[in-house]
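For this view, one protein chain was removed and the others were kept in their places.
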Amino acid sequence: MRFSFLFSIILTATLVLCACSREQRTFRNPPPFEQTLNTIQVSGLNPGANPIATPAPPNTYEESAYATAEGQKLFDQFNCSGCHFHGGGGIGPPLMDNNWIYGSEPGNVFATIMQGRPNGMPSFRNRIPESQAWEIVAYVRSLSGLLPKDVSPGRADDMNAYPSPQSMPKQTPIGVTGNPEQP
Amino acid sequence: MAISEPIVVPKRDDVERLAQAWRQPSGFRGWFSNVHHTAIGTRYMVTAFIFLGLGGILAGLMRIQLAQPENGFLSPDTYNQFFTIHGSTMIFLFAVPMMFQGFGLYLVPLICGTRNIAFPRLAAFSYYMYLGGGMLLWIGLLTNTGADAGWFSYVPLAGPAFSPGKRVDFWAQMITFTEVSALATAVCIAVTILRHRAPGMTLNRMPIILWEKLVISFMIIFAMPSIMVVSGMLLLDRLVGTQFFNPAEGGDALLYQHLFWFFGHPEVYIIFLPGTAIVSTLVPVFTRRHIFGYTWIIVSVVATGFLGFGVWVHHMFATGIPQMSASFFTAASLIIVIPTASQFFCWVATIWNGRLQPRIPMLWIFGFFFVFLIGGLSGVMLASVPVDWQVHDTFFVVAHFHYVLIGGALFPMFAGLYYWLPKITGRMMNGAMCHWHFWLFFIGFNLTFFTMHFLGLRGMPRRIYTYSPDMHWNGLNMLATCGVVFMTAGLIVFLVNFFHSKTYGKLAGNNPWAAGGLEWATPSPPPHYNFAELPTVNGREALWDAEPDQPIVVGLRDDVPEVLVTNTLDSDPEYKEEAAGPSIWPFLTAFAVSAAFVGSIFTAWAIPVGAPPVIVTLIGWLWPRGHSPSPHLEAAKRLGHG
Partner (left out) sequence: MFGFSPSTNRPALTAFYQAASLNPGQHSALHAAAPQAAHIEWLYWAIFWICFGAFVLTVAAFARGSARTYIPQAEPLPPIKEHPNDRKAVWCVGGAIAVTVLSLFAVLFMSVVTGKQVEGATAERNVLTIQITGHQWWWEAQYPNSQADQTITTANEIHVPVGRRVMVLTNSADVIHSFWAPSITGKRDLVPGYSSAFAFQVDKPGSYHGQCAEFCGLQHAHMGFAVIAEPEDQFEEWERQQIAPARDPSTPEELRGRQVFLTHACVMCHTLRGTDAASRVGPDLTHIASRKMIAAETLPNTRGALAGWISDPQIIKPGNRMTPNPMQPDDLQDLITYLGSLQ
């Protein structure tokens, strides 16, 4: 009896305690990014003394393990792996290292997918729906350990000659981030 | 209403000392250090009953969702979590802990005529592990981390690619908790039965319930490692990136199913053998005769224990098993009908050639006969490969296993509760409320689950969160949902009856049913030393066969908790052994182990960081303390030297 009492107290306490965004599986949440892509800074160079202020929009999808895992599937299905392979690069640059040519912030990666980049990265604007693009962004960032380990996907159910994002060491981005250091 | 007073046992010096020696801490301290088997057994039963209620609530919510086509009451995500947690709760947190651990720990030492379970601290540890596993699963559900891949979590769906997040990790780690707990209890119960039986209770006089508990203990010891391996492999795949179940890398999705069902099918017998044990115990009591066909029943039970390991593939007939091996497993699944049928025939013969004096527990035995028979016979249909191809994974199967598990475990459980609660609480249950409880539950149960046979044959697969009105399943589904109302009402009547009778019921006395088991030779509720005078046994029904001058065991110290160890075959006394007293260490160990288990879901560091506390607590637990000094000897010494 007394045990059950204690037990029910603990259960009720945890109910109030925790609402876990890691396990969130909402299928119709709006994509997090509303502003125009042109304000995203993709290079450390800028005209004049004052850098353009680039707010780094948070990617709410990165808090959800489900959305990140969807990104992992889409990465293959939309043939990102055709050039970047499973993060190690080949035709396109590797994604699992700490080198970010156009910035590592979610907004930068999103802009890269949407706008395309010189030397081969096509633009997927109007092709990949924004919500799915953000899922891919979350996965791409997990490839270099920029996402918490409990959100990052485990190994995929296919040939697996690469480490799972979950076990990638966290890397400090080099290159343009959302707020590049000014001299 | 006059509340009758408990009978006061006449005070005797040696009994006083015995009570002192076997004293267990009570109150808040008792929660963490009481190691007496009655306390642990009660904890198991209460906790398991709470989980039954919680699992039942989920079932009710699912039935509301299915009552109408295209219902929006639960989202698919919630529904999937609910049925997974419902199944896992009922199997791992209710059925086995209640039927095996709860009844087993409470009753086995009493029926053996000993003063405590063997390894009482291990038994206490097993309870804390079980509680930890249950809380892990349910805290998971309440924080939206409820597993959602079904109670058998088939890969690849439960694998890392298709179940992201921590949901399935929580489920798999819950398995580890409950299996550690079940294994620990199985060891305690097997050793108690083999080495702590009262003198005279030779193997061929052992009550059937002890035989069944022994068989189940061994089944657990052989079956549980299989699921611990498979849930461990699943966790490794998910957390470490191993490839056990990844077909592209040479892993195997069917390997998971084989390993899971190698545990999963014996598990069914682990759940319903305690039920048949209760029937075999109660039928002779209420027909006022020894059971008919004692040997046949024992042989059946042992045969079930062996055959139970040979039928697991009948859960996988639809995977495309070759004809030859499928036929083999059909044969095995049909052979296992024979021992169960033999038990049925022996019970019928016992009643036929007995003198039936039914009391309230017998009502539930009647219910068991009816319900379990239907479940067993639909099992014969499922054993046939072609029929299984049609009804596998449909509501027909849902109906079948609810008939088997509710019929084989819940009905006997209520029979057992009405029978043994007077021993546990010291007061009789109310008969009228028992009738209400039974008929509400019985009607509701058949309403809900019999209709599911038709739904299955008409093509309704299991685990769908909704269905189209074009399928014409709505009428039967609505009927099934209505049955839940009756079942719920029945359970509420039981709870009212329990809480009312616990305080206001008629006093039970030692042996209200004039039964023959040794558990009735001691006051209700039993004191911590169980028996003031350790009994000896002269026949299969100890109290019925006792001589007027049946000897008692003498020579055990009354100032130190001592138990008698007898040999396995003839239960001849071999030596006496000091029993472990109350201790906080099992709780601390369970806590340390739980922390390591739960932590390992989140980080690999939990293993190296979590291991030292486990080692420290184990050292604390196993630290040699020598024998307790006898206060008399101490007093004598003081006198001598002073």
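We call the chains A and B, going by the order they appear; numbering starts again at 1 in every chain.
Methods note: a residue touches a chain if its C-beta (ideal position, glycine included) is under 8 Å from a C-beta of that chain, and two chains touch if they have at least 3 such contacts.
Values in this document were obtained by computation on a predicted structure and should not be read as measured data.
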Displayed chains contacted by the hidden chain, counting the whole assembly: A, B
Options B:446, B:466, B:510 or B:550, residue touching the unrepresented chain: B:466
Hidden partner chain, touching residue among B:252, B:533 or B:559: B:252
Option touching the unshown chain, where B:41, B:305 or B:516 are the choices: B:516
Contact with the hidden chain (one of B:27, B:386 or B:624): B:386
Residues in subunit A touching the chain absent from view: 25, 27-28, 77-78, 126-129, 131-132, 157
In subunit B, positions touching the absent partner: 75-77, 80, 149-150, 154, 156-157, 161-162, 247-248, 251-254, 284, 287-290, 292-293, 296, 318-320, 323, 326-327, 330-331, 334-335, 337-338, 341-342, 344-346, 348-349, 351-358, 366, 369-370, 373-374, 377-378, 380-381, 383-394, 454, 456-459, 461-468, 471-472, 475-476, 513-514, 516, 541, 544-545
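Here is the rule we go by: only the chains that are shown with their structure count from here on.
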Geometric centre distance via CA averages, subunit B-subunit A, whole Å: 46
Of subunit A, residues touching subunit B in the complex: 1-4, 6-8, 10-11, 14-15, 17-20, 22-25, 65-66, 68-69, 72-73, 149-151, 153-160, 163-164, 166-167
Complex contact set, residues of subunit B against subunit A: 31, 43, 46-47, 50, 77, 131, 135, 138-139, 142-145, 156, 159-162, 164-167, 237-241, 243, 246-249, 602-603
